[in-house]
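All protein chains of the complex are present and in place, except for one that has been dropped.
On to chain A.
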Amino acid sequence: MSIPVASWHQSQSNMAPAYSSVDPRTTFSRPPPHISTSTPSRTATQTSTNTEAPPPRKVVWPPPVRDYVQRSFAPEAKIHGIEYSDLEKKLKQVITEAAEADRLHEVDWATLPLPQQMIQQERAMWNPQFTDQVEDPARTPPSFKKRKFDDPNDSQSPLGRKAKNNNFEDRITYASPSQANRMDKRSKKEKSKYHADKFPDHIAKRIERFGVVTPDYNNTSGANSNDNQVMRGPVAGTCRSLEKNYFRLTSAPKPEDVRPQEVLEQTLELLKRRWKAEGNYTYICDQFKSLRQDLTVQHIKNRFTVDVYELHARIALEKGDMGEYNQCQTQLRALYSLGLGGHPAEFLAYRILYLIHTCNRTGLNDVLAEITAEERKEPAVLHALATRSALALGNYYAFFQLYLNVPNMGAYLMDMFVGRERLAALANICKAYKTSVPLNFIVNQLGFDSSQEAYEFMVAIGVDKAGAFLEECALDPAKGMAVIKSARDAAFKKIDIKGQI
């Protein structure tokens, strides 16, 4: 726990300057040290491999080969856990083999797997040793990630204008693939600039640093690659601790803060136990959110993902946390569409009930359009549909009968709107019955557990103050009408769709 917590806090403190991260550029006072080593040196090496390699062998490399080499070293092609030296070795091997067989022009370089991909295939199993967990904290200084490209530009090139762009764009959270692509393209542009403008500079830098940095190379480039994982492959987590506080990411996570699936599975078991034992929802919700985040950044989409979301949805339901519940539900909907198993019918029923709760007619129409004939046969779905139609027709008798027999955890959802429906029904009753309405009849019609409960329900909205209780345990509709109606109108008004606690 100790290491991740430390780095977590650190990254947390990183977040604060994120807003003002534009400023340091203008002051020039930000210590440039290690940051600039990461990108430039890599690019420098890359260019050097391109250009230095040819002379001794006196071979003119055809453009596809050059392109292949470039792509191999492109930061976005970086696969985490594959060391630079391995990559270089593999690349050399591939090219040399082709050159020796005189097949340089025959090999289809555009479709040939990159050396790192070859290495990845060769390694049957992912080996955690490849990421060094003992990271020198000084190597990841604040705002490191945000300044991937602009640092070199900043301090030593006339590309300040570009850097400004970078800085601004880097602060955008990339959500859609198209944006990511744009980012991608831009990074390519940047790279070609390095080639064009800064070539000697980088060589010098590389010579200066190469020997020193090499042992740490994987570390820096590893961190660097994280940035690119924003657009590319998933993070492979290395964190071993079971618990982790949720913190909203504003940049790519570090692998050492992310737990791989086998750890997360244990986490889930732990959370189940703790939920049963302690029932501390704040803690549980926080843990589940970090769990979900870890699943997401590692692109884990399987039955386990479904289990996590289902469990979190159920717990959120139990605590009436509609906001969190709704998030899980949306995710589950998409996960079910992948056919990963789980309990689609149960959650379809919840979704219908949830839409009733939020009075979302458009949503209901969409659900009705989606339901398949098979799903219609499921008891939970049947129940939810019957509930919907009972309410649509104002058949409160049928509605409260359904309320008394809810499958699964639907009762938690129905609890959310049963109050307002009771008020609506009471308002109906007040209008339709002129003379006294016995309390036990109301208990029966509105699905109360006891006449005591019904009595308290009505007292809470001020029926007693309106003098609408008759002596013989009955309601005077004429006198109760006004308070009940206003209580009903108020109840229907305040449906907060987000329902966040």
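Brief remarks follow.
Simple rule for what comes next: a residue touches a chain if its C-beta (ideal position, glycine included) is under 8 Å from a C-beta of that chain, and two chains touch if they have at least 3 such contacts; residues count from 1.
Heads up, the rule we're going with is that contacts and distances are computed from a predicted model.
Not every chain of the complex appears here, and the one that does not is recorded in UniProt as "Protein CSN12 homolog", selected from "Protein CSN12 homolog", "Transmembrane protein 237", "Heat shock 70 kDa protein 8" or "alpha-glucosidase". Checked against the hidden chain, the listed residues A:Lys90, A:Lys244 or A:Arg292 yield one contact partner: A:Arg292.
From the set A:Asn280, A:Asn365, A:Asn405 or A:Ser450, the residue in touch with the chain omitted from the display is A:Asn365, counting the whole complex. If you put the hidden chain back, the residue from A:Gln261, A:Asn428 or A:Ser451 that touches it is A:Asn428. Although one chain is not drawn, the whole complex shows that of A:Arg274, A:Lys301 or A:Lys319 it is A:Lys301 that touches it.
Residue A:Ala252 is the one among A:Ala252, A:Leu271, A:Ile315 or A:Val463 that touches the chain not shown.
Mapped onto chain A, the interface with the missing chain covers residues 173-178, 180, 230-232, 248-253, 289, 292-293, 295-297, 299, 301, 305, 327, 330-331, 333-335, 337-338, 361-362, 364-366, 368-369, 389, 392-398, 427-429, 431-438, 441, 444-445.
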